[in-house]
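Just one protein chain is left out here, and the rest sit where they should.
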Amino acid sequence: MKRIPLAENLEFSQIIHGLWRLSEWNMSSEQLISFIEECIELGITTFDHADIYGGYTCEEIFGNALALKPELREKIQIVTKCGIKLKSSKFPDLKMNHYDTSKEHILMSVNNSLKNLQTDYIDLLLIHRPNPFMNPKEVADAFNQLQKEGKVRYFGVSNFLPSQFNMLQKHLDMPLVTNQIEVSPMQFEHFEKGTVDLLLEKGVAPMIWSPLAGGQIFTSQSEAAVRVRSMLEEIGAEIGANSIDEVMYAWLLVHPANMMPIVGSGKIERVKTAVEASKLSMTSEQWLRIYVAGMGHNLP
Amino acid sequence: MKRIPLAENLEFSQIIHGLWRLSEWNMSSEQLISFIEECIELGITTFDHADIYGGYTCEEIFGNALALKPELREKIQIVTKCGIKLKSSKFPDLKMNHYDTSKEHILMSVNNSLKNLQTDYIDLLLIHRPNPFMNPKEVADAFNQLQKEGKVRYFGVSNFLPSQFNMLQKHLDMPLVTNQIEVSPMQFEHFEKGTVDLLLEKGVAPMIWSPLAGGQIFTSQSEAAVRVRSMLEEIGAEIGANSIDEVMYAWLLVHPANMMPIVGSGKIERVKTAVEASKLSMTSEQWLRIYVAGMGHNLP
Partner (left out) sequence: MKRIPLAENLEFSQIIHGLWRLSEWNMSSEQLISFIEECIELGITTFDHADIYGGYTCEEIFGNALALKPELREKIQIVTKCGIKLKSSKFPDLKMNHYDTSKEHILMSVNNSLKNLQTDYIDLLLIHRPNPFMNPKEVADAFNQLQKEGKVRYFGVSNFLPSQFNMLQKHLDMPLVTNQIEVSPMQFEHFEKGTVDLLLEKGVAPMIWSPLAGGQIFTSQSEAAVRVRSMLEEIGAEIGANSIDEVMYAWLLVHPANMMPIVGSGKIERVKTAVEASKLSMTSEQWLRIYVAGMGHNLP
């Protein structure tokens, strides 16, 4: 498994495991710790969380498992996020799911995450969504305090467009080490809006969510999905892939931006698919044929 | 009234008075000078003009009033603009309203403004609109000359998108100290195109025109206007505002970009509405509920 350096003392496995749906898997702590160990054996050492996953429950499930084998903590990198507030029993007075990037909320959210994850530190904290009401000075204050207290080692963002990334970065004392964005053969927003260009320009490796297009690629009968699926099958046959999942992972893994796809499955077989994909190679033409299938028109 | 620093020796009142419609108010010079004094008493010391307002008449009306009490000049900041040429008796040969950002036109326009305003200096001169035919070197030459001659103290732009702002700034010897843009719960262009991000990045406080959405919010039966109006009423009740005007002003005033809304009314009661709004507070969620109402869809 290729390791991606994000900062002087931070390296991620190129394939990341995502715990978005952990609460739906009905794993016991013992089962989960076994699963985590299997991931580590496959070379996947980086685990992606957010405070809100599973309605504020996934971090805690993970933390309960980790407590069974605390010696694993040093072998893995934990990513989590803050900045979204969900209407929920946790925040009963809210009228709407919304964003909160105040210093107070960031600090509170990280404290909860540390408690839920049963760890002393988070390797990487991300602001979950760009917030048009964000005060970058408050974010900077919060980040400085969290780093000083040893609660968070590194900082990044998620779903940030270039102007948002540059704006926040300007106010921070430390570099943003990633931008977690959605990219797949069905989702080119960040190619089209310059985000991928900016990350290549700055040498910042993106984490990639929904690398399998949220699964629609397997089932949707939309014209776009049918077109992309057919091309993925065609390329899969050419490069010796066992499934179109592998092709989609490979398509991200070979891109020069050091994309780090997040695999969100609780089945180790599906995780292995992503690992298998890292052994595939793809020509420039094959990569672009998938891109063209996703666009729905030829290159100019 | 909060004061916003724009440069080392330039501070604006956060609420600015705009003279766009001065020619329609039928005020005598005596009435206008009383009105200006009332504004100053309310803490509003910054007055926004443009050469073209009122078909090239508003600056002169203001200047005639100011001549009655020249000692007020030092107590206020005068903003004016250049760069638009209107088909008019002033330019009888024009075929079309258009932009002129030539050195010659800028210098001529400022000389007219000084004469009309009956003052020796303009505190802040703005290029009124981005001009696809703008030669930034000519603008830089004009700005240098005007600053050296003491005719203009500081410079800025209006309605500039990020690429236009960066381009002009690169050619100037002095910083652009503001960008006067349209923002309201019905107008998010500058959130969506990165202008607000760039201004936050650079620490440049924007002046805001049409903060009340040009009044459509009060009368329009469009789906968007009805939706936003209803939310403004709801939030108004929550924060103790006396009117939806106050809510709209507060929505701008609490934003971290140091937005400076321009109040364009000749009725002191309506001006007081904006001043009242500066005493209101608003939570992150309330701010975003108005944003969501303006977008017409939930946050992602």
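In order of appearance the chains are A and B, and numbering begins at 1 in each one.
Going forward, a contact is a pair of C-beta atoms (placed from the backbone, for glycine too) under 8 Å apart; a residue touches a chain by one contact, two chains touch by 3 or more.
Source: prediction; values computed, not measured.
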Option touching the unshown chain, where B:28, B:88, B:111 or B:135 are the choices: B:135
Hidden partner chain, touching residue among A:10, A:40, A:200 or A:268: A:200
Touching the absent chain when the full complex is considered, from B:28, B:57 or B:97: B:97
Interface with the undisplayed chain - residues on subunit B: 85, 94-102, 105, 129, 131-138, 159, 161-164, 166-167, 170-171
Contacts of subunit A with the absent chain, listed as residue ranges: 162, 188, 191, 194, 196-198, 200-202, 255-256, 284-285, 287-289, 291-292, 298-300
